[in-house]
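Supplied in structure tokens, the structure appears directly below.
One chain of protein is taken out of this complex; the other chains stay put.
Then we have chain A:
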Amino acid sequence: MTKKRISQSLLIIILTLGAITMLVPFIWMLSTALKTAPETVKVPPTWIPKHLQWQNFVTAWHAAPFLTYFINSLIVTTVTTIGQLFTTILAAFAFSRLNFYGKHFLFALFLSTMMVPGEMLIIPNFVTLSKFSLINTYGALIIPWLASFFAVFTLRQTFNAIPNELYYAAKLDGSSDWHFLWTMMVPLSKSAITAIGILEVIGSWNSFMWPLIVTNTAKVRTLPVGLNAFTSDAGTQFQLLMAASTFVILPMIIVYLCLQKYIIAGISKSGLKG
């Protein structure tokens, strides 16, 4: 027994040291965000600021149009996620339950496109969107992400696991496909749909390269792009940079802490299919 106890204590010590290492950047970010400018450049650095400078958050918030960026990110993330879930649920249902010509061909076609790096598609997509005069609009930030075959693939697995008998029984009762999908399949797959949704929220909120390329004014910039633009104004005012970084990071940390189990379940499921 004591041997087990020693090994458990040892495990906890190692894992705690590792966890602290993982958290240090976050603690350092918060600590710097609460310092005065002279204290940020003190050698050796202090962990706990002498006087907590909460007004740094206010100063940083007003130093750039962060409110606009925040609203933009909120709009883009919400519309993208809801839209993508809608297209995904419909398509996953078709692939899981309906019979149609070209089903196997379409499925194989989509599977093979998953190998292609998204970065390769940026150039033609930019050309397409500028033909529709959508560059520098919400449209460019949202429309290309309204569908994801990866999400369809994941949800189809969950739909396939729902017994066919339920479907047949509903059909015999005269229920339409549409009705069955929204009253049976979707509620039964709630946790998978939540997981896909949250992963999309995180991906969309944090996305950088695409919004960087398709926006060039503050009016439509999302938070990560706005934060990047802010770095040149802030210069070496590290306390303001860290306060601004906190704005961008905090919403996703809250989402993560509240919905942790769905996120981990989602990664486990979609990762497994490889």
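Quick notes
What we mean here is this: contacts are C-beta pairs under 8 Å (C-beta built on N, C-alpha and C of every residue); 3 or more make two chains touch, one makes a residue touch a chain; residues count from 1.
To be clear about the criterion, contacts and distances are computed from a predicted model.
Looking at the choices "Glutaconate CoA-transferase subunit A", "Ring-1,2-phenylacetyl-CoA epoxidase subunit PaaC", "N-methylhydantoinase A" or "Sugar ABC transporterpermease", the name in the UniProt record of the chain not drawn here is "Sugar ABC transporterpermease". Although one chain is not drawn, the whole complex shows that of A:34, A:76 or A:91 it is A:91 that touches it. Although one chain is not drawn, its touching partners on chain A can still be listed: residues 8, 11-12, 14-16, 18-19, 22-26, 28-29, 32, 40-45, 86-88, 90-91, 93-94, 98-103, 106, 109-110, 113, 115-128, 130-131, 143-144, 146-147, 149, 152, 167-168, 171, 177, 202, 205-206, 208-209, 212-213, 223-225, 227-228, 231, 238, 241-242, 244-246, 248-249, 252-253, 255-257, 260, 263-264, 267-268, 271-272, 274.
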